[in-house]
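Now for subunit A:
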Amino acid sequence: MQENILNQLNKVFKIKGQVKSPLRIKVVADKDIVSSILLYLKAQMGFIHLNHISCVDWIEDNKFELVYIVWHPEQKQTVLVHTFIDRENPVMENIDTIWDQANTYEREMREMFGIEFPGLVGDREFILEDWQEMPPMRRDFDTKRYAQETYETRPGRENARNVRLEIMKRSGEELPDFAKKYSRD
Partner candidate 1 sequence: MILTIKILGAFLTAILAFTVGMFYGGLRRKITARVQNRVGPPVYQNFLDLLKLQAKETNIAHGFMGHIAPMWIIIASMTVLMFIPILHNGLWFDNLTFKGDLIFILYMMVFGSLGMAIGAGQSGNPNSAIGVTRGLAMMVGYEIPFVLSLVAIMIQFHTTSLQDLMQYQHETGRWIIMDNPFAFLAALLSSLGMFRYSPFDIVGAPAELASGPVSEFGGKYLGTMMSGGAVFAFIKLVLFVDIFLGGAGNTDLQGVWGILAGLGELLLKTFLFYMIPVFIGLVSPRFRTEQAIRFFWKWPSILGIVAILWAVFHPIQ
Partner candidate 2 sequence: MIEKETTLYLGPQHPGITGNMMIKLKVKGDVVTQAETHVGYLHRAFEKLIERRNWLQSFTLLCRFCVPEPDPMELTYARAVEQIEGREVPPRAKYIRTIVAELARIQSFLLWYGGQSGSSGLYTLGQWSVGDRNYILDLFEDLTGARIYHMYMWPGGVRRDLPTGWIDKTYKTMDYLEKRLEDYNKLLFENAIFQKRAQGVGIIPKDKAIEWGVVGPPLRGTGIKHDVRIDEPYEAYADLDFEVPTYEGGDVWARALVRRDEIKQSIRIIRQALDKMPSGSYYNRIPNPMKWTVPTGEAWIKTESVRGEIGFYVVSDGSSKPRRVHLKGAAYTHGVSVLEKILPGQNIADVSFILNSLGVCPPEIER
């Protein structure tokens, strides 16, 4: 069954796939044909359920990896369609005409990774509000530094060590025995 799916995809789109496990098929495709693959999978092969769209930031290769996961309700097969897009100028085809719920994923990716989907409707802000920095899910966004710069942190958590000792020192109270036992100094 899995071979049939792969052969069919190979015949139509000239792409090679591989069987990962009895219920998972992995296909790597060029970004231009991804939407036609998905449309073909949905309309011709019965993969009518869009499970997931995920994005991985491969900053070393200067690429975003997009993963479209579709599922066949009768054969219980899952196809993962992988594609790579340029990280500097990330544009991907909008597929919310194929599945309505893709709109949500794409809006999230537009916000979190800065990937543009031409023709995508919906507010630009889906989860964040008044975000002015770079899209936060990119690997080069340093969340800890941003948090330290933006939010005021209560003193006492300067480092991971000495918490109990610090409490004792500042409050002037003697630590109970069990706390001493777990204190790191």
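Throughout what follows, a residue touches a chain if its C-beta (ideal position, glycine included) is under 8 Å from a C-beta of that chain, and two chains touch if they have at least 3 such contacts; residues count from 1.
The candidate set was assembled so that all candidates are chains of the complex that A comes from, given by their letters.
These numbers were taken from a predicted model, which means no experiment stands behind them.
Enquirer: Can you pick out the candidate among 1 or 2 that touches subunit A in this complex?
Expert: Candidate touching subunit A in this assembly: 2.
Enquirer: Going by the contact rule set out above, which residues of subunit A touch candidate 2 in the complex?
Expert: So the residues of subunit A in touch with candidate 2 come to 23-24, 48-52, 54-57, 67, 69, 73, 76, 78, 80, 99-101, 103-104, 125-129, 136-137, 139, 141, 143-144.
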